[in-house]
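Let me give you the structure first, and then I'll get to my questions.
Yeah, one chain of the complex is gone here, protein chain that is, but the others are all in their spots.
By letter and in written order, the chains are A and B; residue numbering begins at 1 in each of them.
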Amino acid sequence: MDKPFAITLDPGSSLANRTGSWRTLRPEYIDRLPPCNAACPAGENIQDWLFHAESGKYEKAWRSLVENNPMPAIMGRVCYHPCEGACNREQVDSAVGINSVERFLGDEANKQGWQFSPPAAATGRRVLVVGSGPAGLSAAYHLTRLGHQAVIHEAAPLAGGMLRFGIPKYRLPREVLDAEIKRLTDFGVEIHLQSKVTDVRKALADGFDAVFLGVGAHIAKRAYIPAGDACKVLDAVAVLRGMEGESTPLLGRKVVVYGGGNTALDVARTAKRLGAEEAIIVYRRTRKQMPAHPFEVEEALQEGISIKWLTTIKEAGMSEDGGDIMVEKMALDDKGFPQPTGEFERIAADSVVLALGQDADLSLLENVPGLVVNKGLIEVDAGMMTGHPGVFAGGDMAGLERTVTVAVGHGKLAARAIDAWLSGETWTPPPRHELATFERMNPWYYSDAPKTVRPVLDIIRRQSTFDEVLGGLDESNALFEARRCMSCGNCFECDNCYGVCPDNAVIKLGPGKRFKFNLDYCKGCGICATECPCGAIKMVPEEN
Amino acid sequence: MLKQIEGSRAVAEAVALCRPEVICAYPISPQTHIVEALGEMVKDGSLSDCEFINVESEFAAMSVAIGAAATGARSYTATASQGLLYMVEAVYNASGLGLPIVMTVANRAIGAPINIWNDHSDALSQRDSGWLQLFAESNQEALDLHIQAFRLAEELSLPIMVCMDGFILTHAVERVDMPTQQQVDAYLPPYAPRQVLDPAEPVSIGAMVGPEAFMEVRYLAHAKQQEALTLIPAYAAEFKAVFGRDSGGLLHGYCTAGAETIIIAMGSVLGTIKDVVDEMRADGHQIGVLGITCFRPFPLAAVAAALAHCKRFVVLEKSLAIGIGGIVATNVRMAVTGMGLKGYTVIAGLGGRAITKKSLHAVFRKAAMDNIEPVTFLDLDWKVVNKQLEREKAHRKSGPVAEALLRDVGVIGARNY
Partner (left out) sequence: MSFQPVKFYQTGTFTVGNRLLPPEERSVQSSSKRFNSINSGHRACQGCGEALGARYAIDAAMEATNGQLIAANATCCLEVFSTPYPETSWQIPWIHSLFGNTAAVATGIAAALKVKGRHDVRVVAQGGDGGTTDIGFGCLSGMFERNDDVLYICYDNGGYMNTGVQRSSATPAAARTSTTPAVGPAPGNVFGQGKFLPAIALAHDIPYVATATVADLRDLEAKVRRAMEIRGARYLHILVPCPLGWGHASHDTIKMARLAKETGIFPVFEAEHGEIKSVLAIRRPLPVEDYLKPQKRYAHLFGQQPKVGVIAQLQAQADRNIRKYKLLESL
């Protein structure tokens, strides 16, 4: 074509005009810390494994998950999911059912027989792990991953700690627990059962390069309650432990449980399943002040357990056969503390179970210099190391926030610290990205998708059997749920930035490779940052 | 083939023979019969492979032609007077973009006051627009020029106006020799555009050009038009070879050999002038005629050459540049600068005022004796004019001029002689 001068132009000649020189602000792709990740005591990279689950890559998702937590099938049943409490999606419709998806992945792993990826090369180091509860199992797992030989010594005849002896079957079926533990032993974790460690110092001398203590807190606290000789006053820990034995505890037809924590509820619900006609929980303060998780309270009430708030037990064993108790009503004073009112009531009871908290058994540490015990807990530093070098601790014995997830987190943290310590270094936590708060996101793009609800066992069945109460999601529901994740602060390749740039200054690098800004043409308008649904773009001032 | 048809019809048939592909038209007197005829031919199928579009204004007509021409279609439209002015923005746009559109201008006066009769003010108002401008003397020449116009426009990639006097030519029934399709096909090849909108080879047409290149663009347009000065005579010669007659070209001389006085004019008035010159020659006057066919580009060299041996020239034109004088005259004067000739301008026939042999005899004889003013208004009614001038001096609020004159004249329309 013989084009007239200046009037007719060849296509695309504008590329010679590098409009990037107009900028005063420049966009940058950043990763922000999703609140779920931030809230998880076990430090799971929830956003990452949900990302893989969304595209149906369940094994990849599971592998991402177990980088941090080896027992998703368990967590998906017992974790109190603070992640869901922190989830930004709550401000759109409702939080993502992270816990349900975790359970699905864990169950799927067990169904498919997935094994952990091979660990690092053997280092030749041996670490003693005292206790096979969640803290110990987690520490052993992570140590094994890092190439060390983890050796667990467990006093009880079965592994699991509170997982086996504290959490009832209807919440955590034993087949699931056994499957998760077996995977660990297949992985290379050694577990010696009925092997109580009584002298840590000796163990250290015996060829272990470091020790992790996860003995838990399984000594029940007692309160002074005047009681007759024949009175049947038991403690919750013993009752629950007794459930794993040959013969289950005999609690009678009317059971009173004293205490307001999850353990109290577990005992009451267990009692019902054992055939008790009545299970009454007596708690000193109000429902709102109960330490037990609200949903456990809800489930318990649905099962017919009654709860007497603002009540204390004054005396037990009031009848000839050792039953019946006298309770006193409390009232909150103007400072919010419960005060006795002087009103009494007699309640029929065949047994009283005290669920007043637990203490750790620290006797095995008597000879170990440098350890500091404070209010019944062992003091540890940021890397879970006690006052004695090489001796680390975690779980219920090292803190007051006593959940399985926290214990798992402690175990992981300790393993990493141990690994560093064994090389003569101190482990420092890596720097965290800034938090992906809701204000930094653009919620418009998330369509209305309410949370799926897990199926719940019928009430009657719940009361008479130890079948799992809360069911899991099937695949399509789990997939749906995973896809509700907004991927806070992390690019999930929605193509928005690529699409909304008026200057075509975003380069799409390909699936899985995200994007790049073409700074030759980017004018710094900032539409990409505003329209990024998950807040993974930040505008920074241009220096020149 | 010889036919006795209306001038408009002749032009329509000639245009049809040129195989136009897009015809868009808005009606305005006196062009209507041309586009009506073409419309009918398209509708009854005698003109095939042609889109006829009834547009909603002249501005739209030229715009449609622009779009069509840019897409490689041979495009045609026609207008006059007010319509031409209404499309002026697009007229400049077409030449600026270099699109070979052919447009018939059925010359008509421009208002206010509104006047539907013939003069050259419309086409000449666009003399600077970059369009080629040809003026036909007769119906035969009108139809012939259209055929040459398509060839010329497409060769140069410039739009072209073919001007013919409104009513005088458009509505006169005369004998014309209509060419055959074969003859036209032999003379006019298919349109091969210089630039075209085509997805196979995308371009952006109509960029914004700033000070850094605008002068060059304008110079190139000027240079392009100058090429027509060579092409027009060549194409006229070719035309003669194919069609067998003289038509077109830059100029036509008549009795110029030995002429002391040469009358210069454009369009149909040349017929009357030639009759008068014949009679004056018989009376012994050394007088001749120069008819200008190509007004743009203005054939400066050819005009100078044609006037080389005369003593004086009289430019008789149906146009007036208010505030200065004649339009054609000033163009002619530029051609003869330094030649020492005496030149006179006669403004005649504005708004369709009849130009009679009697008046021409009078003014030419006076001119031959150098006995006329530099600028003369032929047959002006001085009584009416002076009365109006007096009226305006006496009263500030003297009312609309045109209406006042009409009352004085007593008759609406051309005066009878």
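One rule holds for everything that comes next: a residue touches a chain if its C-beta (ideal position, glycine included) is under 8 Å from a C-beta of that chain, and two chains touch if they have at least 3 such contacts.
Since the structure is predicted, the reported quantities are computational estimates derived from the model, not experimental observations.
Trainee: Could you tell which one of B:Leu85, B:Ile116, B:Met178 or B:Val209 touches the chain left off the display?
Mentor: B:Val209
Trainee: Looking at the full complex, which residue from A:Asn367, A:Ser423, A:Ser464 or A:Asn504 touches the chain that isn't shown here?
Mentor: A:Asn504
Trainee: Spell out, residue by residue, where the missing chain touches chain A.
Mentor: 6, 9-19, 22, 54-55, 444-449, 480, 483-487, 492-496, 498-505, 508, 510-511, 518, 520-521, 523-527, 529-531, 533, 539
Trainee: Go through chain B and note every residue touching the omitted chain.
Mentor: Given the touch definition above, chain B has residues 21-22, 24, 49-51, 53-57, 59-73, 75, 89-90, 93, 97, 197-199, 201-210, 212-213 touching the missing chain.
By definition in this document, only the chains that are shown with their structure count from here on.
Trainee: If you average the CA atoms of chain A and of chain B, how many Å lie between those two points?
Mentor: Distance between chain centres, rounded to whole Å: 93 Å.
Trainee: Would you mind writing out the residues of chain B in touch with chain A in their complex?
Mentor: 96-98, 157, 194-196, 201-207, 209, 213-214, 216-217, 220
Trainee: Which of the residues in chain A end up touching chain B in this complex?
Mentor: Checking each residue of chain A against chain B gives 1-11.
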